[in-house]
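What you see is the complex with one protein chain gone and the rest in place.
So, chain A:
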Amino acid sequence: MLDKTGIAKRIAKEVKDGYYVNLGIGIPTLVANYVRDDIEVEFQSENGVLGMGPFPFEGEEDADLINAGKQTITTLPGASFFDSSMSFAMIRGKHVDLTILGAMEVSEEGDIANWKIPGKMVKGMGGAMDLVASAENIIVAMMHTNKAGESKLLKKCSLPLTGVGCVKKIVTNLAVLEITKDGFKLLERAPGISVEEIIKATEGKLIVEGDIPEMTL
């Protein structure tokens, strides 16, 4: 089974040379740490920076330089700043190549819910609805089940939706799955996890064809 770092490491393998990438808050933020250093990638943060670098050294933090998670960051050579409108022009206009975000639920049709639990938790959608409505390449990073052990990969989402039919790939602590018109297609197993365990943890339709390889990180 993967931990959050493991999920980030596996997703980092999906990041290709020349990609502009938007990382959501949480596990997705960790992905930047594990991208191969022999490829050129630029990270976009929707609050208005392209070419995001690592966290600043202690004492060098700047209150005017943060990411979408409100964390202090640095920029890399070639970076640029812009306003929120231009930032979403990059996103809505499909100039960003890959979007990685977290989710509370994903349905077998690629619907995603990640912004609200009615009556309990309302944090808001932030930029997630704009991202999922426009991005053509969306990877969801999440745990396969919730704290109560219930599947987060469902036939239909029970929570208010963030977007419909938009998720392409999911990396969980148990598996890598692709959304197809027929349901969740199992691509890879996490180290030490059996196909049976994945079937048990998946409520939506799961397609298992042939031998499912164990993922490499």
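Going forward, a residue touches a chain if its C-beta (ideal position, glycine included) is under 8 Å from a C-beta of that chain, and two chains touch if they have at least 3 such contacts; residues count from 1.
Keep in mind that, in the parts below, contacts and distances are computed from a predicted model.
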* Per UniProt record, name of the chain withheld from view ["3-oxoacid CoA-transferase subunit A", "Peptidoglycan-associated lipoprotein", "Monosaccharide ABC transporter membrane protein (CUT2 family)" or "Phosphate transport system permease protein PstA"] -> "3-oxoacid CoA-transferase subunit A"
* **Contact partner of the left-out chain, one of A:99, A:162 or A:202** => A:162
* Residue numbers in chain A that touch the chain omitted from display -> 45-49, 54-73, 81-85, 87-88, 91-92, 111, 115-116, 119-130, 133-134, 160-165
